[in-house]
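Only one protein chain is missing from this complex, and each of the others stays in its spot.
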């Protein structure tokens, strides 16, 4: 892909916030976007701060992690998107999660008594650590990059960090071991979030994200929500229940489904959800990272929807 | 209700076909229509002939029985409406089914050795006949009126007829007993059928009739059809499976549901059926004979449909 | 198939009632049963009389028509099985419906001015008659055999009958034309009915018949009934709504489904129906006339049911 053309003279470059610090997998995800090449990239301490930078207009977009193939969804991202000033997902991308054991130059593997990392990374390297560093204590840091940054400090009591390969360069650390994740296929999915506007154009390989708030807690409420989708042939690819914070047992559902808001079946399903739910928050339609086209069941294509609408119009007009 | 005004000079009166002969419950149903007062009423030998008179333009409308509270639906009417040149139901009416035992003047109850009637009427007076005419043979005639007409012939070998009260006048027969039906609440439902056109206007107490032809015989096909209705909050008031004639086990479904084709939820359900069925034949929307308003579940009113459609339009436009 | 052995000395032969008169398709269906070879066959004037002969013990079984591939179900049979003293279906068989035009010897086709037959037969030969006997009047008789019997009377005003081929022999009539049905694949399905008892043994190619009475008229009641079946992977092969006679809109459902009452999935579905319906009448499990084995969806075989039951027992016992 050729680099994007430079912005016209006088137009300031775009600013993208991301979950920092520098050297995280999130930065790696952001850098995979062509638009990032000429943009200003702003690391933020938390997902909330990155998204608030978009809400306030300080940033044009933000990249944050939303789901990990091993650890599951990232609750703070789901909750931030579900509440507060609305935002819209315009793009998703995945980054393979490869962990390295990093230390200050000169530190030998046998010197590592304390290793720091984020709890998710600790969970994903548990087996490797148990086999290779059986006597090492694992302590938690707010992010893998924070662990690397701390380890880079010569006065640190931490001997090594488990972090993204990118962190080695950023913090000038030595790589004691690479590819130490227990699951070599682990990936994290990230989303590019911007202020609400026109959804990304329909590519034919799209996904739609939304949050459905149940009208009340009647037993069949979730079933009713699912039926609004399945009945129109709209497949879900992810569903997460999230507490609304009001009380134990009070949930909303964070849902990804196949197709684009401009697809007739997705549109009818969204309208159905809007009618049976207390609230529906549309989070955007965007091209899938894996380019998989949606399954279109017989009777659910746009052509069939349009044919049926034309037929109904004829019936109503008596033609 | 005052009589309808006379048609303008030079306009021929309307012609209504009905299932004859004269003196049937069907004539009684037709006469309950204000429009029948000045129209020409044409008895037809069969439901098929009455409906064909409408199809060919010989008649402006036809009244035929469609359902009896004791005997069930009238298959020939369902089948005639489901196949052939399309027709539309514009009105329904019910007639209480009261049977009388009729004979030529001078015949005494104890003289009745053979009584003729239509098989449906025989079924609905079985208990009375068993108690009151235990030694009488019951023979079948093509209609109750045909039985009465035959009995009126002095050379008939039939002594009496079980028929509608109206038949006594038509055929100058004496009423040996009245109200002899086993179920005093029995009613028959009739429909006024015309050529397809603008549906009857929405009254708020409407019913919609249709025939759904299953796309194939997969096990869940009927469930899928029902879900198209229930999912949109459209209640069925009648469903009949009818063989399509192709093979045993090959059915279509004759359905009445609450609401009018102009109701948003009914429209969306019809479009859904159109997409999942091999074919859907719309048979009309018309005011219910009993004036019962449809149940409107939360989330299925026109207001909610319109709100959801406006919301979707905003999402798609990025507003 | 060899003929069945003679009954032991002193045991009276079985008696089978059937919808007569002699020469009907029903007799043909009954004669297809090996057991009929040595039995006494008793024609009855109506389905009701044939079934009442079983109820009273006068007959050991009765053969009656239940469904026609062109005309649909036989309402009187469905209603008789749904109400009154319970009966059980133990066998089904089909007879191809071939119609012949029969007349007294010497009558020529061009002499036929009036032809008599049962209304169902008239419907199934309508096209042939319109093409070949355009000026002939068709009158209705209580059965095709009754039409043939009447035509055999030299004083009859009817010139010919449309009836089963078997009727030609019975009534010594000449065959003016054979195979005059409009649909050459038309078949009628008959059932052998006996007093309730042990269901026919499981053959692996079985069907189960039942009648479900809705608990009340709430909109989703039919959907709820269907779900009890589909949820357990039990396919329906026939469903008929029948009025209960109480009021318009008050229905029961006459259902055939794949499988045997001894199949675990059918048993669980029956129990589910029993719990959600006002009443369920089991009408028997019996081998299908076409020998088609049921579709068994993953998770619905007896092996899987038994495994799940054993698992649950272990959970409950804490093993």
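Read from first to last, the chains carry the letters A, B and C; within each, the first residue is number 1.
Just so it is clear, a contact is a pair of C-beta atoms (placed from the backbone, for glycine too) under 8 Å apart; a residue touches a chain by one contact, two chains touch by 3 or more.
Note that the coordinates shown come from a computational prediction; the quantities given were computed from them, not determined experimentally.
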(request) Kindly name the visible chains that come into contact with the excluded chain. (result) A, C
(message) Which candidate, A:68, A:125, A:194 or A:285, sits in contact with the chain we can't see?
(response) A:68
(message) Can you tell me which of C:33, C:139 or C:231 touches the chain that was removed from the display?
(response) C:231
(message) Could you pull out which residues of subunit A are in touch with the chain that's been left out?
(response) 67-72, 75-76, 79, 94, 119, 123, 139-142, 183, 185, 187, 189, 219-220, 222-223, 226-227, 230, 235-243, 245-249, 251, 295
(request) Go through subunit C and note every residue touching the omitted chain. (result) 196-199, 215, 227-228, 231, 261-262, 267-268, 270-272, 274-276, 282, 298-300, 304-305, 307-309, 311-312, 315-318
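The rule is short, and it goes like this: only the chains that are shown with their structure count from here on.
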(message) In terms of touching chains, how many steps apart are subunit A and subunit C, taking the shortest path?
(response) 2
(request) Quick one: compare the interface residues of subunit A with those of subunit B and tell me same or different, with half as the dividing line. (result) same
(request) Farthest from subunit C by Cα centre, which chain is it? Let me know. (result) A
(message) What's the distance between the Cα centroids of subunit B and subunit C, rounded to whole Å?
(response) 26
(message) For subunit C, give me the residues that contact two or more of the other chains.
(response) none
